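One chain of protein is taken out of this complex; the other chains stay put.
As written, the chain order gives the labels A and B, with residue 1 at the start of each chain.
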Amino acid sequence: MDIFFQQVVSGLATGGIYGSVALALVMIYQATDVVNYAQGEMAMFSTYLAWTLMNAGVPYWGAFFGTLVISFVGGVLLERVVIRPVESKPILTIVIVCIGLLVILNSVAGWIYSYIQKPFPSPFPPRPIVLGTVVFGAHDLGAIGVTLVVLAFLYVFFRFTTLGLAMRAAAQNPASSRLCGIRVGWMLAIGWGLAAMVGAVAGMMVAPVVFLDPNMMAGILIYAFASATLGGFTSPGGAVLGGLIVGVIENLVGTYVRFIGTELKLTVALAVILIVLVLKPSGLFGRAAVHRV
Amino acid sequence: MTARAPVIVVAVALAAALALPLFVSNFRLFQFTQVAVYAIALLGLNILTGYNGQISLGHGAFYALGAYTTAIMIDQWSVPYPLTIVTAGILCLVVGFLFGIPALRLEGLYLALATFALALAIPQILKYFEHWTGGSQGIVLSKPNPPWGITLSPDQWLYYFTLAILVALFVLARNLLAGRTGRAIVAIRDNPIAAQAMGVNTALYKSLTFGVSAGYTGVAGALSAIVIAFVAPDAFNVFLSITFVTGIVIGGLASISGAIFGALFIQFVPNWAQDISKAAPWAIYGIFLIGFMYVMPFGIAGAIRRLAARAAHRGTAARA
Partner (left out) sequence: MLTRAVLSALIATLALVASATAADTPGVTATEIKIGHTNPYSGPASAYGTIGKVITAYFKKVNDEGGINGRKINFISVDDGYSPPKTVEMVRRLVEQDQVAFVFNTLGTPTNSAIHKYMNQQKVPQLFVATGATKWGDPQHFPWTMGWQPTYQAEGHIYAQYVLKNVPNAKIGILYQNDDYGKDYVKGLKDALGDNAKKIIVMEQTYEVTDPTVDSQIVNLKNSGANVFYNVTIPKFAVQAIKKAHDVGWKPLHLLNSVSSSVGVVLKPAGLEASKDIITARYLKDVTDPQWKNDAGYKDWLAFMQKYYPDGSTVDDFNVYGYTVAQGLVQVLKQCGNDLSRANIMKQAASLKDLTLPMLLPGIKVNTSATDFYPIEQEQLAKFDGERWVNFGELFDASKK
């Protein structure tokens, strides 16, 4: 039984990582109707910026918040400069542009920082926490906590602020929003900025665990997509929960289903996603889109 | 709908393709054979995504399935390679059709993600069934020699062989898409509810389209195994599927000629990018991608179509 709890806890820890990146993905999707394939690389790049600041002597929290600000501005700029020219074009055109962005960010990061992995500090103490026979790291707990704080902040922002309301309107019905005087273009840009910020947080929480290198987000992005799909792309809370569920399922299957073992862990996680999608296409917590005919 | 390329353009292109081996080295021919293989794969994907509106980010899976079908059949049972290509095509058609059935329930984004998941799982699955697939070591094949004592180099023979299959499949696609089937497929893309109301069996057509699309890509995969003479799980990762999508968008959605333009792009532009910048070649490639989308948001074929339309319009206006 001990191992069960230990695996669940470990699963929650990795799931927290997936969930935080999934949150950024869902954020951009909600705000702009675009699935941003470059989200992982943007998060990775932000983390490298944080690393650069820390290397220059800036203390952790200073670098942390500094990176958030830079990432926000960066996200806004990316939307206005790179995405805007294709905003109204077919969805696949935008997808290709995002892929182009992904490839550029990855390549530039590798060129500037090289591909060797770098350790990245965690704001949480390194000593493990022991509860009975279950061991986990303070960082794991802390990272989940930070993700929940971000989630709460986003909830409050979208629900209770005018700007949040304007953004939601712009995403749901751009034409009518314009008539109300909402500057839809800038709402999209701010959406990207926010998502970049959320991504930066995710990156900085992830890097202490998986080490900083240009390809660090590749594997995680996969699981983040799975998490967002599971939870539903229309539900930020669902995305985070989806992440936790994916993390736990992955670990439990790897432990208990012997003939699959760890060699097909990824496949199993994906199979779960597919099954959920077939049964409930909009994800566990998502809302089915209702279209006017 | 498909713009009919004037017959003379097609004839010239075909003549050029046939004459190519006389002018280029074996190595270049090898590269162009790869272009032909990609073109078949891209046409397959385009039928599904461009004409039928179902976004697939997992066609690398069918490419891999085709490639491994061929590799295993040749390696384990010494089946003659043309037979393996047919088998690969049929197998992928069936698998694609079966995959298309649950896919019916998935809306655009979620279908994209489901296919993305499929593409991701492929390398792991291939490594798991080590006994058949050779695991991460892969399977080594031999390049076939020209049959019947034809005096061509293996590279030249494979080029003509692939070209013949390409032409046949393209003609088949053209006929399929130009007739009632094609109209039904496109109608489903543009307005599924109206199509259904008009009596089109959307479920059947969508699944069939998935199957045909997978079949084409499977044939391409089978050819690639023969041309490269090697298969390994690492060659079929998710980036391959993404490259295919890139190819059809750059080439032009809902366009048969677009498959060729797209194939040329994905084969040669990464090499050019490397020649331009050793330090960050993929950054150059990314800039190419974004630049192309700015200048030609509907792909190369789309841009040509517009130019042609404008030229025709100007012609009639002048005459009027």
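We take it that contacts are C-beta pairs under 8 Å (C-beta built on N, C-alpha and C of every residue); 3 or more make two chains touch, one makes a residue touch a chain.
Quick caveat: nothing in here was measured; it's all calculated off a predicted structure.
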**Asked** Which residue among A:52, A:173 or A:255 touches the omitted chain?
**Response** A:255
**Omitted-chain contact residue, chosen from A:62, A:125 or A:219** = A:219
**Message:** If I consider the whole complex, including the chain that's not displayed, which of A:22, A:105, A:167 or A:209 touches that chain?
**Reply:** A:209
**Request:** Could you list which residues of chain B touch the chain missing from the display?
**Result:** 25-27, 30-31, 34, 124, 127, 135-138, 140, 142, 224, 228-230, 232-235, 237, 239, 274, 278, 281-282
**Contacts of chain A with the absent chain, listed as residue ranges** = 3, 6-7, 10-11, 13-14, 17, 107, 110, 114-117, 119, 128, 135, 137, 206, 209-211, 213-215, 218-220, 222-223, 250-251, 254-255, 261-263, 265-266
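The rule we apply is simple: only the chains that are shown with their structure count from here on.
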**Fill in**
Within their complex, chain B touches chain A through residues 49, 55, 102, 105-110, 112-114, 116-118, 120-121, 124-125, 127-128, 193, 238, 242, 245-246, 249-250, 253, 279-283, 285-290, 292-294, 297-298
**Fill in**
Counting only contacts in the complex, chain A reaches chain B at residues 29, 35, 82, 85-86, 89-93, 95-97, 99-104, 106-108, 110-111, 222, 225-226, 229, 233, 263-264, 266-267, 270-271, 273-274, 277-278, 281-283, 289, 293
